[in-house]
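One chain of protein is taken out of this complex; the other chains stay put.
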Amino acid sequence: MDKRLASLAEAVSRIPDGATVMIGGFGGSGAPIELIHALIDHGAKHLTVVNNNAGNGHVGLAALIEQGQVDKLICSFPRSADPVVFTEAYRAGSIELELVPQGTLAERIRAGGAGIPAFYTPTSYGTDLAKGKPVAEFDGRSYVQERWLKADFALIKAETGDPHGNLTYRMAARNFNPIMATAAAVTIAQVTRVVERGGIDPEQVVTPGIFVDHVVEVAAPAQEEALNRAEVVYP
Amino acid sequence: MDKRLASLAEAVSRIPDGATVMIGGFGGSGAPIELIHALIDHGAKHLTVVNNNAGNGHVGLAALIEQGQVDKLICSFPRSADPVVFTEAYRAGSIELELVPQGTLAERIRAGGAGIPAFYTPTSYGTDLAKGKPVAEFDGRSYVQERWLKADFALIKAETGDPHGNLTYRMAARNFNPIMATAAAVTIAQVTRVVERGGIDPEQVVTPGIFVDHVVEVAAPAQEEALNRAEVVYP
Amino acid sequence: MSDIQDIKLSNAQIAWRAAQDIEDGAYVNLGIGFPEMVARFQPEGRQAIFHTENGVLDFGKAPAPGEEDWDCINAGKKAITIKPGTAFFHHADSFAMVRGGHLDVAILGAYEVAQSGDLANWSTGKGGVPAVGGAMDLVHGARRVAVLTDHVTKKGEPKLVAECTLPLTGVGCVTRVYTSLAVVDIEDGKFILREKVPAISLEDLQAVTGAPLHVEGEIGDLIAPEELA
Partner (left out) sequence: MSDIQDIKLSNAQIAWRAAQDIEDGAYVNLGIGFPEMVARFQPEGRQAIFHTENGVLDFGKAPAPGEEDWDCINAGKKAITIKPGTAFFHHADSFAMVRGGHLDVAILGAYEVAQSGDLANWSTGKGGVPAVGGAMDLVHGARRVAVLTDHVTKKGEPKLVAECTLPLTGVGCVTRVYTSLAVVDIEDGKFILREKVPAISLEDLQAVTGAPLHVEGEIGDLIAPEELA
């Protein structure tokens, strides 16, 4: 078994129109920019995207939105230094937004990966974001029922990966990547460095290979922050 | 801040009669034998203990039960190579057993640590172990509602620990230890090696110090398996 | 009717047969005891990846006696080894793999399997100390839940039944049963006979089965290498 693929284009080629796609990262850290750009080139439309944010500038997720490929975004914080792409699409009514508290977003994704269809959280109780959701009391405190979140595909960024899909991450670029890897039918990881089997210490594996379907090496990944400072526009 | 304590006796000294105590380990691997023996010496009674198993031979958890300190055990598999202590206590009606499927036990503990008071799982649906629990249907499938599990104290075993309580584990001795660390009001870790702050790579921390209250070095921890082969009886 | 004892497969042969259905690269959890034998019979050129509930993926073989490291064990508390590609993780992550549908196959033993797919394999209902372990999780997580079992009990009574009489492990969860006499799929609340040992007739097989065996298409010959026996 070897989960390595030679090209980004091949990795995203089976993402169909209408797919739900989780995209890792928090702001630019851990964002799989090259996979997102490959998805732009691939051209799948009417996507539902799950990400903590809504893109920044005109690269990565912002570019995917700018190309009109995203019908709906599920996120916690659709603001950034330069959120003009999402903001314009939202104001124009061309993109739907499901706003989810950040911890609830993380837990819903984790639940999707762990086979937990619903759970209760104190978060958002009594707020507009709990409207329409079941509420229950446990030990005298009120909680909101939230549902799992799953995806057809997850596009994630990791630091090292082996042929079986074991992954490690780099610093705070870990963020949503490991949990999204668990919650998608097909998880595609771009990794900065492919190592041989055994190249990752068993104690240091963060994402075991069972959660990963494809590994593509992108040896010098772009940083969203750097691209935006250089005012790059993709494509 | 320095979470290191000099002695096992000091570490367990505040565990009162009637406390709920999570004890890490799966069988003998990852079992904090020295902490358990310190708890025996300390003498707290009427304990509720959460562990995957019910002890083996006459050391560790089995010895704690043999001393009559445990009123109730919450576990998934109260059998072992030599389960005579628990079996006799159970038959004599001197210990209560709450049997929980292993994955549900792990998830209830994780939920306790994560502030999730209840969740739904497919596990045990339609079985005797679901009796009396709420059932709900999601997307056409039936699930059982399970509650979080928390403890007053967690006794865990780790490999390295720093003064802030950051921990790593050794091989499959990880098992329940990291999740129990999150679910107790007070978590006490016995570690084979104390390192200075910065002695654990930030990427390789398995349990961040926020979950740990006390760290005690036990430089050459006993293995339950070896003690039982030598037919050790504690105390 | 030929004596079942003479024609039935051994446990090793049942395990061998189950192993033939495991694809290269499949993620597999083998129950404690008899199902563990499946790992021995992986076909040449295929490599399954084994998961154990206590937090190890892609582990190696048992160590030589005296070489055990008791921090490196499987769910049966037997010593295992690491190999290139092994990963360790905690129990909640381990059961996220199980419950989250990430395993391709779970292979378990059984007291009874019903035509509905219900499984009873954790309690004989007779008192004593109850113990469940991870079985109830495994039957609801893996994409395929296979059972290895003798076709009948020691007393000769069917283990494939219309309805389970013993406490259930899971409802409607078993997808395929490998017995000492047959390979049976469970679909839409029915036993579908796929293979049987050549020496037994369909009628005789039905006589030792507690619910109707349906036939869809050809019935294959269930033949395993002799030398495993």
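Just a few scattered comments:
Every chain is named by a letter (A, B and C) in the order it is written, and numbering of its residues begins at 1.
Throughout what follows, a residue touches a chain if its C-beta (ideal position, glycine included) is under 8 Å from a C-beta of that chain, and two chains touch if they have at least 3 such contacts.
All of these numbers come straight from a predicted model, not from anything done at the bench.
Here is the thing to keep in mind: the chain we left out touches A, B in the whole complex. Residue A:R79 is the one among A:H46, A:R79 or A:R193 that touches the chain missing from this view. Touching the missing chain, out of A:T20, A:Q69, A:T121 or A:T160, is residue A:T121.
For chain B, the residues in touch with the chain missing from this view are 1, 110, 112-116, 162, 164, 166, 182, 196-200, 202-203, 205, 208-211.
For chain A, the residues in touch with the chain missing from this view are 26-30, 52, 76-81, 83, 86-87, 90, 97, 99-107, 109-110, 121-129, 169-179, 206, 223-226.
Note that only the chains that are shown with their structure count from here on.
Listed by label, the chains that touch chain B and also chain C are A. Comparing mean CA positions across the assembly, the chain most remote from chain B is A. Look at where the CA atoms of chain B average out and do the same for chain C: the two points lie 30 Å apart. Centre-to-centre separation of chain A and chain B, using mean CA positions: 34 Å. Computed centre separation for the pair chain A/chain C is 36 angstrom, with centres defined by C-alpha atoms.
Across the assembly, chain C contributes residues 82, 88-89, 92, 95, 98-99, 140-141 that each touch 2 or more other chains. Each of the following residues of chain B touches two or more other chains: 107, 121-122, 169-171.
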